[in-house]
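Removed: one protein chain of the complex. Kept in place: all other protein chains.
Each chain carries a letter (A, B and C) given by its place in the written order, and its residues are counted from 1.
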Amino acid sequence: MPSTFGTALRVQIFGQSHSPAIGCVMEGLPSGFHVDLQELQRFMDRRAPGHNAWSTPRKEADAPNIVGGLNERGETCGTPLAALIRNANVRSGDYDEIRRVPRPGHADYAAWEKWGNSHDIRGGGHFSARLTAPLCVAGGIALQVLKERGVRIAAHVSQVGQAVDEPFCALDNTPSSLQKLRRQMDTLRSGQDRGEFPTIDPNAGEEMRQVIDLARQDQDSVGGAIECVATGLPAGVGGPRYDGIQGSVARIVFGIPAVKGLEFGAGFAVAGMRGSQNNDSFELRDGKPCPRTNNAGGSLGGISSGAPILFRMAVKPTPSIGLAQDSVDLVSSEPATLHVRGRHDPCVAARAVPIAEAALALALLDSWLAYPPAKA
Amino acid sequence: MPSTFGTALRVQIFGQSHSPAIGCVMEGLPSGFHVDLQELQRFMDRRAPGHNAWSTPRKEADAPNIVGGLNERGETCGTPLAALIRNANVRSGDYDEIRRVPRPGHADYAAWEKWGNSHDIRGGGHFSARLTAPLCVAGGIALQVLKERGVRIAAHVSQVGQAVDEPFCALDNTPSSLQKLRRQMDTLRSGQDRGEFPTIDPNAGEEMRQVIDLARQDQDSVGGAIECVATGLPAGVGGPRYDGIQGSVARIVFGIPAVKGLEFGAGFAVAGMRGSQNNDSFELRDGKPCPRTNNAGGSLGGISSGAPILFRMAVKPTPSIGLAQDSVDLVSSEPATLHVRGRHDPCVAARAVPIAEAALALALLDSWLAYPPAKA
Amino acid sequence: MPSTFGTALRVQIFGQSHSPAIGCVMEGLPSGFHVDLQELQRFMDRRAPGHNAWSTPRKEADAPNIVGGLNERGETCGTPLAALIRNANVRSGDYDEIRRVPRPGHADYAAWEKWGNSHDIRGGGHFSARLTAPLCVAGGIALQVLKERGVRIAAHVSQVGQAVDEPFCALDNTPSSLQKLRRQMDTLRSGQDRGEFPTIDPNAGEEMRQVIDLARQDQDSVGGAIECVATGLPAGVGGPRYDGIQGSVARIVFGIPAVKGLEFGAGFAVAGMRGSQNNDSFELRDGKPCPRTNNAGGSLGGISSGAPILFRMAVKPTPSIGLAQDSVDLVSSEPATLHVRGRHDPCVAARAVPIAEAALALALLDSWLAYPPAKA
Partner (left out) sequence: MPSTFGTALRVQIFGQSHSPAIGCVMEGLPSGFHVDLQELQRFMDRRAPGHNAWSTPRKEADAPNIVGGLNERGETCGTPLAALIRNANVRSGDYDEIRRVPRPGHADYAAWEKWGNSHDIRGGGHFSARLTAPLCVAGGIALQVLKERGVRIAAHVSQVGQAVDEPFCALDNTPSSLQKLRRQMDTLRSGQDRGEFPTIDPNAGEEMRQVIDLARQDQDSVGGAIECVATGLPAGVGGPRYDGIQGSVARIVFGIPAVKGLEFGAGFAVAGMRGSQNNDSFELRDGKPCPRTNNAGGSLGGISSGAPILFRMAVKPTPSIGLAQDSVDLVSSEPATLHVRGRHDPCVAARAVPIAEAALALALLDSWLAYPPAKA
């Protein structure tokens, strides 16, 4: 089912940009877990636009309302957790033009071929980035469950246009590099608590904001990349082949609008490497086998190796741009020129940071519940 | 389930490297389709080692035996299609050392954490690249069904070490570039029929063979990348979000051993692009809307756009290398040095070409059966 | 997943008796279907208590609020349809006793073994019959889609205690018996529109009401049975074996609280029959093969035969009774005597009639969408 993912932890996303509400249902959460609603709201705020200087000023009140799945003490009770976010502040004005003239880079035309006129085109319908809000509700809860189990997740904008951030220190797996990684994660967390642009290096963040501002001034947009890491996942989580850790992450990540690429560990660089460089040799640490490097990105044969899970994803430039674009009038079958109106976020990378964290949290918690280490 | 994928076309892979057999079950194939067993065998031969000069000389008789799902005339009869490949020629000699000392880059250690001593370590068990043979059986049948529906799929080795092939002419979507793409696909097909290295440019293929030979001489291995394309898929196939075309491809591709990265269309390059560059504007062609460029790789919001589906995947260097590697003895908990014996393929990229085609064929046929265009 | 069912039409039920809301998400509905909200409300009213003389006077406002899945014209738009019913009028008073002393015939004890104290015991939690309201929302929409395709569904209370109703004329499949069946279905529909007890024979309904009244006076309850039929389903719908029509109905029916038995067509009577009696021979009708009798209940090998789909299900007496019952104090581990307080429906059979119709509608629509006749 297109709007559902997960094996033991099954998440269903519903709603459209302008329907009365959007939301999610999570089935398979461990019972007896107390959901911290304030922490969840703080996590949601990181995704919401209008909370910071570099994104669209439209304010969405992304306040999730949990309507099922908790007992009277606010603990998960073993049944599906359902959460709703009202769609207030929608201006479903005139979508007739968009219905006629598909926007380049958007799913309008593909959806028209799929559903014809019954597609809910208002605000992008089910394809809207707004649908990442319920993903973050589910992911925010998964993050809390994982935190209790010792797993910590962080992400940053690693690239916007030609501007790049310092990478996570996670391709190495020595004790000192793990320590540096933890510091990077702390830096990111405290920066985001202060509402800063989510980079490890503040200078890179400043540079990225300038790249975005330039694109905005040109009525254009710009793409970016996100790097995401999880520490503390024990070895032996996940399954071989098609429901392994890489595949589980991929299934969710490629369901995030605008994502066009995904790589784990050394990623595409492996194509240019030799085995003797790429293989992560093992050493003993506290009597336990431990990979010394982490080119594998923490996953061997779909199963966690004990090293950090590390991935990078590329997000394309926001397709809604003010510049004139060529398109086609679906009704008259004539060429048309499109001017996308309204104020759009010229770069979604910063907002994609908590979304990437949510995706990784959901994939890892699901893998852990469905395919735990035998020794656990 | 780790060894299963698909929505309307469900594929289950079973067996281990040294179990009596490996195989697959496909449920959901259209009924009444005549499977061409000779064409299937020719497709299987492209994956098998020992059929060409650049891979390991061990000969596997990858002759699939279809034991269920066909009627007396060799047509699919509406019930699951089951195929078996015998594991002959296995030398399950002494696996005690491998059981004790996990090979870097392999899933040995992760599997030990997952299953302890019950893991079938012989020949890599369920993680073996041998398990891509039943994937190719399923994919080879999907390719035949798609061919009848006008879809054509091809792949080539786009990179080995620093050597690169000419790319598919598929980021552009003009009539002339589509024509060039078809010529590239024809070139690849005829070259492979002659047993050549699967590149578009023969010089690139020659260069790659040299890179591989050098790695072999050094008792080392080398990584690579595969580019894969499908033409002829109508617009409107696939579903939004988590079961869209990108996600369906990703689920299968990340289940192929050694894959560490996947990108569609412009892929990771989108991070450096502007919206005005990346958006694929529409024009009319034969009265139908058609994207002029194909940075989207044929998928918008998980749904096909009518342009070629295009992806690239990175495969890591073969982890089995002759050079000494550091590891750990799981029984004695002491450091150990490992020498992987036996003759291994120093680069799996060439053999991964039909595997990538199989993966794309299965993802596209499944998407088409599960989520067809409404107008069809 | 326990709260989910269906293959191509996937339904997820969420919420507990006293959570803020209950609801359902349906994924896989055909797009472009206009949902008639008034007709849906009329269907919901047939399930709700307090709308008639013979059930509990507690009034529930079962007004479904569709928050996602419809476009601006109220048509299904291809994305998940999500509906909510608020849980107003809940008195979550003192559930401490029920938490300590499980009620016989309820799931209290089983849920305690499963989830311990995290189970939401208020009002029966996820096990409450209230959760059949979202099932009826989903089923009511499925009924509308099926109606447009020519399928009609009806059910009646066939037994309460020793009182029995006239059965559906559906074990025979002659033109005249089909005509009589249609008259029975008309009678039921108009009777229910007038708020009558759902029997074909009004005298049987009167007798059943007396049996229920007697049980109520005795602070006891009484069981019943429902018979349900669908006409107009073409031959060839459904799949063989485990996802066939019988299995799909069974999966939903055994998820309805209180159901302890299910039979199709001649049902348990087949145990005493000979093949020559039970086989439904074929004859030509309008040039088409047609079974003359319908002992198969419309399903052969999991696939529809063209004859009416016919099933019967048994519902146990309401476990909540005023009479003293023996139980156990889970905290003190001592015997305890339980008096279930509050006003409970002494027989759920009448309310189960629309639930049975909803279950059949969902199973048939799902089967049709997932496994249509090849010739269609």
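FYI, contacts are C-beta pairs under 8 Å (C-beta built on N, C-alpha and C of every residue); 3 or more make two chains touch, one makes a residue touch a chain.
Every value quoted in this text rests on a predicted model; they were computed, and no experiment measured them.
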- Taking the complete complex into account, tell me which visible chains touch the one left out. A, B, C
- Identified contact with the non-displayed chain, of C:S31, C:Q144 or C:Q159: C:Q159
- From the list C:I98, C:A225 or C:I355, which touches the chain that is not on show? C:A225
- Item | Touching residues (missing chain, whole complex) on subunit B | 1-4, 10, 12-16, 18-23, 25, 27-28, 31-32, 65-72, 75-82, 84, 92, 95, 111, 114-122, 125-126
- Message: Suppose we count only contacts with the excluded chain; which residues of subunit C make the list?
- Response: 1-5, 7, 13, 102, 104-107, 109-111, 113-116, 118, 126-127, 131, 159-162, 215, 218, 220-225, 234-236, 238-244, 246-247, 250-255, 257, 259-284, 287, 289, 291-292, 295-297, 299-306, 314-321, 323, 325-328, 330, 333-335, 346, 371, 373-375
- Task: Considering the whole complex rather than only what is displayed, give the residues of subunit A touching the chain that is not shown.
- Result: 8, 31-32, 78-79, 240, 374
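What we mean here is this: only the chains that are shown with their structure count from here on.
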- Item | Homomeric contact subunit A-subunit C: same or different residue positions, threshold half | same
- Query: Comparing centres built from CA atoms, which chain ends up most distant from subunit B?
  - Reply: C
- Note on the structure: Most heavily contacting pair of chains is A-B
- Query: So what's the Cα centroid distance for subunit B and subunit C, whole Å?
  - Reply: 46
- Quick one: subunit A and subunit B, Cα centre-to-centre, how many Å? 26
- Query: At what distance in angstrom does the C-alpha mean of subunit C lie from that of subunit A?
  - Reply: 40
- Message: Where in subunit B do residues touch two or more of the other chains?
- Response: 240, 374
